[in-house]
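I am attaching a structure below and will ask some questions about it afterwards.
The complex is shown incomplete by one protein chain, all other protein chains being positioned as in the whole.
Right, subunit A next:
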Amino acid sequence: MHITVEFGGGAELLFDNKKSHDVTLPEKDKEWIIKDLLIWIKDNLLKERPELFLQDESVRPGILVLINDADWELMDTVNYVIQENDRILFISTLHGG
C-alpha cells in the first residue's frame, strides 16, 4: 500500500531533515492503522531520539497529526484505518516561539 508521510514544524529534524517520504507499506493480514504506522516509522524512518517522537504507543504530546489535511482527532487518532494514497503529516509544536 502506497502512502505519503510528511514531517514539519521541526519534527523533520528527527528524520534527516527530510520533510516528505514516499512510503510503501508491506502487505499484512489485518488493516494498517496509525498505531502500526508509528511502529513502522520508528523502525524504518526515524534517525534519532525516538522519545522525542513517540510516547506510550502514540506520538509525543505536542505533535499534531493531520490525515489528508484534517486533524486526526476527528478520526479516532491512533485507530484510524489507513487507506491507499493517504497523506499523513506530523507537525511538531514544540519548537521555538
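The rule we apply is simple: a residue touches a chain if its C-beta (ideal position, glycine included) is under 8 Å from a C-beta of that chain, and two chains touch if they have at least 3 such contacts; residues count from 1.
As a working rule, contacts and distances are computed from a predicted model.
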Choices "Dolichol-phosphate mannosyltransferase subunit 1", "Cytoplasmic tRNA 2-thiolation protein 1", "Trafficking protein particle complex subunit" or "Elongator complex protein 4" - which one is the UniProt name of the chain not shown: "Cytoplasmic tRNA 2-thiolation protein 1"
Residue among A:1, A:46 or A:75 that touches the chain left out of view: A:75
Hidden partner interface residues of subunit A, rising order: 8-10, 13, 60-62, 64, 66, 69-71, 73-75, 91-97
